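This is the structure, below, for whatever I ask next.
With one protein chain removed, the remaining protein chains of the complex are shown where they sit.
All chains are identified by letter, namely A, B and C, in their written order; residue positions are counted from 1 within each chain.
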Amino acid sequence: MKISEAFIAAPLLIVYICAGDPTPAATPDLVRRLAAAGADIIELGLPHSDPIADGPTIQAAAQRAIAAGMNTDVYFQVAAEADVAIPKVFMGYYNMIYARGLDRFAGDCARSGITGMIVPDLPPEEAGPLQEACAKFDVDLIFLAAPNTPAERLKMIEKETSGFLYLVARTGVTGAQSDILQSTRDLIARVPGSKPKAVGFGISTPAQAAEVIAAGADAAIVGSVCVDLIARGEVERLEQLIRDMKAAVKAAGKSKAPIVG
Amino acid sequence: MKISEAFIAAPLLIVYICAGDPTPAATPDLVRRLAAAGADIIELGLPHSDPIADGPTIQAAAQRAIAAGMNTDVYFQVAAEADVAIPKVFMGYYNMIYARGLDRFAGDCARSGITGMIVPDLPPEEAGPLQEACAKFDVDLIFLAAPNTPAERLKMIEKETSGFLYLVARTGVTGAQSDILQSTRDLIARVPGSKPKAVGFGISTPAQAAEVIAAGADAAIVGSVCVDLIARGEVERLEQLIRDMKAAVKAAGKSKAPIVG
Amino acid sequence: MHSLISDTSAVKFGRYGGLFVPETLVPPLAELAKAYQRLMKCEDFKEELNLALKTFAGRPTPLYYARNLSQKLGRKVYLKREDLVHGGAHKLNNTLGQALVAKKMGKTRLIAETGAGQHGVATAIVGANLGFETQVYMGEVDIERQKMNVYRMQLMGAEVIPVRSGSRTLKDAINEAMRDWASSFDHTHYLLGTAAGAHPFPSMVRDFQSVIGKEARSQILQAEGRLPDSITACVGGGSNAMGIFAPFLEDEDVRLLAVEAGGRGLGKTDRIADHGASLGLGTDGVLHGALTKILQDPYGQILESYSVAAGLDYPGVGPELAFLAEKGRVLTKIADDKTAMRGFHALSKLEGIIPALESAHAVGYALQEPEALGDLAIINISGRGDKDLATVMDYENL
Partner (left out) sequence: MHSLISDTSAVKFGRYGGLFVPETLVPPLAELAKAYQRLMKCEDFKEELNLALKTFAGRPTPLYYARNLSQKLGRKVYLKREDLVHGGAHKLNNTLGQALVAKKMGKTRLIAETGAGQHGVATAIVGANLGFETQVYMGEVDIERQKMNVYRMQLMGAEVIPVRSGSRTLKDAINEAMRDWASSFDHTHYLLGTAAGAHPFPSMVRDFQSVIGKEARSQILQAEGRLPDSITACVGGGSNAMGIFAPFLEDEDVRLLAVEAGGRGLGKTDRIADHGASLGLGTDGVLHGALTKILQDPYGQILESYSVAAGLDYPGVGPELAFLAEKGRVLTKIADDKTAMRGFHALSKLEGIIPALESAHAVGYALQEPEALGDLAIINISGRGDKDLATVMDYENL
């Protein structure tokens, strides 16, 4: 499914997991269960040896997945197997894409049902070649903006992104945190343009998810906490969390007009 | 006894021991036994912590003696107790003399029957004050010359020395060696003037003693080998060695006219 | 496209270099690039830096005519003596420059990565001297094998933070420092230790290190009346090499020899390369913010590297070197552990100079292929070997 179609039903809950953690075989079923629990978009992380944008939780997941045999070939098999009706989005580092070749990678995405890509170490300045490749295969290339992104640049990023704009809730790396910062609210408010805005990095509770939606976001992205529950084998608790967060997001969304992406 | 009186009977055998080794109490009797065995002059070493002119044998003796309680006060008591009819000569480092005071030291020598001093780290250049002190108490200050002492300097040293001239048989430190070097013979031959010449450093056998006498020396000095035998508790063998050396010296002396000092 | 990076020409070296970093790091890198460019045009700043280089770091370092080594190699060999720089390596040239920039930018804290500890020590030195709070990320494995350098950093008031992620070595320490910086940039400067990483680091580090080459150039002209036929330098990330090469780039007749770590051989397994020769044996890829030559598996996972010299034990290399090597301006050479050990012993015995194991790679290469040096050669002795004594003892007991 295209990302834009999903945002018709905004506000959304976007859920990140690390492909291959705990094993490649477990991933397709996990994706299905998360979709069933209410995830509107699945971000499927491709583990990298050097995930500089990630905190300890996701780093550890990546190491486990690599040790369990995850690689780019397996990733696309797993992604294809995870046949869900919601959009699947690739999340991973540029070198993994570069190593496979940009066109081949974008093509593999399309073939395995992935309709968007998030590449946390690829700012728009360096993204020209991948934008071209993505365009060929009708895959959205989603850019990130952060609280310290200045206004002019924010405008540029908003213009360049496709699918949605990924707002990083705070400076620093991925990982659960205890509250939503004023700077996050400010960032949401500062974004120009009309593309959907999803807020990630540090959201781990229904209340936080509701808060960012209430602040004007079109989606809340939850990641580290999911990875953490998977690591502990508590998939049912994860499903419950997703259900709760989804409910919170929907409730928070009631007070706003829906945005058509 | 004055050194000059002893040299009337040249060639002589001069015997060195380290005072206080193995114990201060043992030293007077040792001196007597060596005199009885034929020593013509006794060199009584005062042990020093830093005997730079001595090889390992005498260094070790000095350490044993110091550990056994030898010090300058004890030295003079022991020297006085060693009542023999031959000359007793002090041998030791300048700092021990300096620390006691030059006059006091020379006076103590005289009072304990010591009639000469050998100070291996005191060349004539530095000896003025001690020469004065020795003169006051009628103690001979004996200088050393070495194979590398140049001619002019040898003349000066011969002039300055009193009692006898100590010829160092070789460059280097005290200790037994296997043969008498050509340079030793050369040194003996080179010495100007008429004062008695005693050769030391490295003489340990009757043959070597005879050799230096035959080469023109008026006395042979034996040291390290005696210290070594004392260390091993073989005093009787030492007495026998002294007897043998004395005989060799006398035999070698037959072929030369005696020198009157 | 509106970019924060104004002077975009400087960002890339051919296709290499760039700014492959999380968005959060783009503004601080841009701010750094701007401040740096401004300060390098400021006479007061340059004077302050030069004074520090002179009276604190001990510059200029000599260019030493190595009589005995020359005789052995049958050609004239000069050594550029970065081993005499305060701290024991060329690293201080860069940390002094960056710390002064950081000071002018109003930063109060320095963070750095370190492998062997040399860059960490050089950072601790400037941190103490210029009154920064200093924290140095260092892999747990490296902390264990470099205890003395850890202690040196601590003595100078720096905190050494153990890195437990990944291979727990240099590469992961860089990752960790970048993660720290992503949330601390407003009061913290990330003091990267080599001419690698995202823009402006490769240019900035090269510029601060090029004092080596500038001095060497005028010293050799004074001593010999001509430029050398070759300059040899070891390559970890590339800072001492770029530092001595840069002022000679236009002098096409000066052969520039970049010696990488051949480690225990040129093979590799799934996760680990037996060497550190990313320039010679690596492939294009992105590591620590730049497109450059890296050691990676076919999927793009970074390999752990290996060298007996901790400072050369890095699976990437500066992008400008990748560019210059591809253009043929810089020639890529490899010296393995054994060759480096030969260089280490030879220089110690012949000249009374114990080189760092890193620098010993350059010396070892020269011993192995003297003809490559031409008649008049400069070898960059990037550091002294005191830090490596235990390593060499261990190596030789094997």
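Operating definition for what follows: contacts are C-beta pairs under 8 Å (C-beta built on N, C-alpha and C of every residue); 3 or more make two chains touch, one makes a residue touch a chain.
Keep in mind that this is a model prediction, so the values were computed, not measured.
**Q** Since one chain is left out of the picture, which of the remaining chains does it touch in the full complex?
**A** Per the contact definition above, the missing chain touches B, C.
**Q** Out of B:Ala106, B:Leu122, B:Leu141 or B:Val225, which is the one that touches the chain we can't see?
**A** Of these options, the touching residue for the absent chain is B:Leu122.
**Q** Using the touch definition up top, pick the residue from C:Gln37, C:Ser70, C:Ser183 or C:Ser348 that touches the left-out chain.
**A** C:Ser348
**Q** So which of C:Gly14, C:Gly131, C:Gly265 or C:Pro298 would be touching the chain we can't see?
**A** C:Gly131
**Q** Which of B:Leu141, B:Val173, B:Val227 or B:Ala248 touches the chain that is not shown?
**A** Considering the complete complex, B:Val173 is the one touching the chain left out.
**Q** Footprint of the hidden chain on chain B, which residues?
**A** On the chain B side, contact with the omitted chain comes from 48-53, 55-56, 59, 63, 66, 71-73, 93-100, 120-126, 143-146, 148-150, 152-153, 155-157, 160, 168, 170-173.
**Q** What is the set of chain C residues that contact the non-displayed chain in the whole complex?
**A** On the chain C side, contact with the omitted chain comes from 54-56, 58, 61-65, 68, 81, 83-84, 86, 88, 124-129, 131, 148, 151-152, 155-157, 344-345, 348-354, 386, 389-390, 392-393.
One rule holds for everything that comes next: only the chains that are shown with their structure count from here on.
**Q** Based on C-beta pairs in contact, work out which chain pair has the most and send it over.
**A** Contact tally peaks for the chain pair A-C.
**Q** Could you state the distance in Å from the CA-based centre of chain B to that of chain C?
**A** Chain centroid spacing, chain B to chain C, equals 68 Å.
**Q** Could you list which residues of chain C touch at least two other chains?
**A** Chain C, residues with two or more chain partners: not present.
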